[in-house]
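Written below as structure tokens is the structure these notes are about.
A single protein chain has been omitted; all remaining protein chains appear in their positions.
Labels run A, B and C following the written order; every chain starts at residue 1.
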Amino acid sequence: MKFEIEIWFGDLDALGHVNNVQYARFLETARVKFFYENFGDLKPFFVLRRIEMDYLSPLFMGDIAVVEMWVGEIGNTSWEFLYRITEKRSGREVMRARSIQVWMDKERNKKAPIPERVRRVLEAERR
Amino acid sequence: MKFEIEIWFGDLDALGHVNNVQYARFLETARVKFFYENFGDLKPFFVLRRIEMDYLSPLFMGDIAVVEMWVGEIGNTSWEFLYRITEKRSGREVMRARSIQVWMDKERNKKAPIPERVRRVLEAERR
Amino acid sequence: MKFEIEIWFGDLDALGHVNNVQYARFLETARVKFFYENFGDLKPFFVLRRIEMDYLSPLFMGDIAVVEMWVGEIGNTSWEFLYRITEKRSGREVMRARSIQVWMDKERNKKAPIPERVRRVLEAERR
Partner (left out) sequence: MKFEIEIWFGDLDALGHVNNVQYARFLETARVKFFYENFGDLKPFFVLRRIEMDYLSPLFMGDIAVVEMWVGEIGNTSWEFLYRITEKRSGREVMRARSIQVWMDKERNKKAPIPERVRRVLEAERR
């Protein structure tokens, strides 16, 4: 999936560029949009286990961040999302990131195999 | 270094626990406190190159997060900060994290060797 | 001026609707867009003196907030922005707000008369 985020004043820190923390928000929005668009009513129940973010170049006010997210490795109970953020006008690479999610059995609050319905959607987004 | 953060409502997300993004803020505060306390007037000039965060257990309202940060590997132009967050009352481990910073030559906007004064402080915090 | 903001997970709080604080961000974005679009290079120098926000109904994930901002009273050194936020699909009124800004003489750091160039733009947006 791919979407755009306009950068405004509230994303900046005292150094005048987008604050490092805000990128974690952009990645979260990608995950949320992915589940919202693919499942709608089904409330996915997973936990975020790990995030890795490589900061490659800064973003400034007026920039448009293009956020891409796709699926990497898929295990029995966990899977990988991979992310790339670029700046729209310049095409400049801004971030590479990766996260690991673990599917949960809501009632027992324990990790559980990824359900078939979810696995099919993840497979379709694999690159 | 080590400090405490009280968890309040504004740190939570719609799942009722501390939002994943907020942890990146806690790590930033550790870095800022470290430079503020060790250098005062010297404005350190570095860029954040990478963050890795392992989410081990959730934090809830009323919890007190104990954030510890120390120095890992020190290279010529870059160094590693390592972090551990625990919950104060239970001692529960909440997060392990790692970041890489690159020292910058402010005028040329290029990476530069870590100055001796900074290196000494980093060495003193190495574990 | 008028623009839209998509509501995502990061805007919500533990009650499941958009957090009260986030609305102040939406108003800030309106002010910043206004100056960015109307002045471009000119760095406007004003301070925010007061904000009033009336919360009329909640926003939820998936909602689209329509933010409108226009100019109210214009004095010698200060002026009023007025805001209305509605939810796009339902047309539901979500917020009414008002802010007061004071133009500043950057060098003396004191309030100063609104420059003619700025006043003309403000007058044009008055309702």
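We take it that a contact is a pair of C-beta atoms (placed from the backbone, for glycine too) under 8 Å apart; a residue touches a chain by one contact, two chains touch by 3 or more.
These numbers were taken from a predicted model, which means no experiment stands behind them.
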Residue among B:K33, B:R84, B:R98 or B:R119 touching the omitted chain: B:K33
Residues belonging to chain C that touch the chain removed from view: 19-21, 24-25, 28, 47-55
Residues of chain B in contact with the chain not shown: 8-10, 25, 28-29, 32-33, 36, 61-62
For chain A, the residues touching the chain missing from this view: 9-10, 12-16, 19, 21, 61
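What we mean here is this: only the chains that are shown with their structure count from here on.
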Centre-to-centre distance between chain C and chain B (centres being mean Cα positions), rounded to whole Å: 34
Centre-to-centre distance between chain B and chain A (centres being mean Cα positions), rounded to whole Å: 22
Residues within chain C bordering two or more other chains: 9-10, 61
